[in-house]
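Have a look at the structure below before the remarks.
Yeah, one chain of the complex is gone here, protein chain that is, but the others are all in their spots.
Up next is chain A:
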């Protein structure tokens, strides 16, 4: 399976962010997005998820335009954005179970428990999310990736507020995902130590004179 973008153009508030951008991710590949603030890393991930419409260009999944059926495209991706999307009054496990169900995953299959285990959240499972630290909240958000399997991971600064142990945990999870044939596009400033990951450098757009 190949996910690719061709000649993508992104415009935010009449200001061009990038233009003519191409990328390509295949099975088991990790693509790291690099670039200065405002280079369009987040915008590219949001375009890939379908949250943001590209002003031009095409998104292709296995050669077929992704915008043919957005619901189908959404079904094969998981997105981690800047916000953790946790409900403060629900416990960690309840939050995760909700996201699993919304994505059509059977909770009884035990995926949620495994995800909690994997992100070292076992002891926090019954704690309401409002008592979590920023790093713990981020880990719950990342556990969502494990609780609801998806082919394509779009991670926007996933290491925000994670400590070194948790960052290593995340790198391990991403490596595992790729090893099982998954794809990931990650915008990050931190070196996650992902051997074999390809890099895509985004340049701030400058008008040609």
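For the reader, a short list of remarks on this structure follows.
Note that in this section a contact is a pair of C-beta atoms (placed from the backbone, for glycine too) under 8 Å apart; a residue touches a chain by one contact, two chains touch by 3 or more; residues count from 1.
Simple rule for what comes next: contacts and distances are computed from a predicted model.
Entry comment: the absent subunit's protein name, as recorded by UniProt, is "Heme exporter protein B", drawn from "Intermembrane phospholipid transport system permease protein MlaE", "Succinyl-CoA:3-ketoacid-coenzyme A transferase subunit A", "Heme exporter protein B" or "GMC family oxidoreductase".
When the omitted chain is restored, the residue from A:20, A:56, A:75 or A:110 that touches it is A:75. Note on the undisplayed chain: of the listed residues A:37, A:83 or A:126, the one touching it is A:83. Contact between chain A and the unshown chain involves residues 49-53, 71, 74-75, 77-79, 81-87, 89-90, 94, 98-99, 101-104.
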